[in-house]
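With one protein chain withheld, the remaining protein chains of the complex are depicted in position.
Think of it as A and B in the order they're written, each chain with its own count starting at 1.
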Amino acid sequence: MKGMSIIVKKICQILAPVIFLFGLYVVAHGHLTPGGGFAGGVIMASSFIFQIIAYGSILPKLRHEEHGLEFLESGAILGFLVIAALGLILSGTSIFFAEFLNKGTAGNLISAGFIPIENIVVGAEVCAGISIIFMALAVFKDEVTK
Amino acid sequence: MILFILCFVLFMVGLYGVIIKRNLIKIIIGVAIMEYSVNLFLILIGYVNEGNVPILPLPEALVNKPFVDPLPQALVLTAIVIGLATTAMLLSIAIRLYRKYGTFNIRKINSLKG
Partner (left out) sequence: MEIYLMIMLVLMIMGSIFSLSAKDLLSAVISYGIVGFGLVISFLLLQAPDLAIVQVVVEVVTLIIMIAVIKNTTHEEQKKDFNFSAIIYFAAIAFFAVTFFVVFDKMTGMLTNFGDHFTRMRMATAYINGVHETGAANLVTGIVFDFRAYDTLGEATVLFTAVVGVLTVLRIKGKKDEK
């Protein structure tokens, strides 16, 4: 996949970090405002997709990144399970996903127990998954045309 | 009731695409349309007249009104992201078939077995 003109590249340089930051904001405030891990994850992935489209794909680098994102995705699912198991161990009850942190008052940023942590884990998982799908398509096209 | 029937019509349009069309991309679009119509139907069931958004600190003027049902929203939230992943999966199979046979026409692919 070839890159685009210098104007697009420059705008991408300015906008892609902002999109990524907005995704992080949506993930971090998922328990207070509309949004959450799923929406924020896809927004962060769209920032990666924007960079790939604007800058074109450099094949070895892209493959390297794909490898790293695979680790991130499997690690995120493992993290979700670890949270479930921690609830089982620390809360003293015999239930998966039992609350083991302080709930706090609803409406504060630090509240809702383990829900913000789960939001972050799911956000990482969705972001890695969608990015991997697009990168696989880009790598496939380059390998075919080469 | 008319809304439910319109939703059903949207589902049938998607089914028409899946059965009649012979282009793989059109079939994938049909599947996606069916999925959207089912999502919309679930949310239509959970709506309450003049309901509130299910997010809690309410402004003073809205305290007495009911909430809309949050359960279908939670179920559809995950279904949308799964839909994106399955659509990407179908598209990758389609692009792979195109590389092998050089066409998106499934009747032709069927007759070119092997």
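What we mean here is this: a contact is a pair of C-beta atoms (placed from the backbone, for glycine too) under 8 Å apart; a residue touches a chain by one contact, two chains touch by 3 or more.
Not measured: the values here are computed from a predicted model.
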- Touching residues on subunit A - with respect to the absent chain: 26, 30-39, 42-43, 45-46, 49, 53, 70, 73-74, 76-77, 80-81, 84, 96-97, 99, 103-107, 111-113, 115, 118-119, 122, 125-126, 129-130, 132-134, 136-141, 143-144
- Interface with the undisplayed chain - residues on subunit B: 1-4, 6-17, 19-23, 25-26, 28-30, 32-33, 36, 39-40, 43-49, 51-57, 66-71, 73-78, 80-89, 91-96, 98, 104-105
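Methods note: only the chains that are shown with their structure count from here on.
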- Note on the structure: Seen from subunit B, its contact residues with subunit A in the complex are 53, 55-57, 77-78, 80-81, 84-85, 88, 92, 95, 99
- Query: Can you list the residues on subunit A that touch subunit B in the complex?
  - Reply: 32-34, 36, 38, 41-42, 106-107, 126, 129-130, 133, 136-137, 140, 144
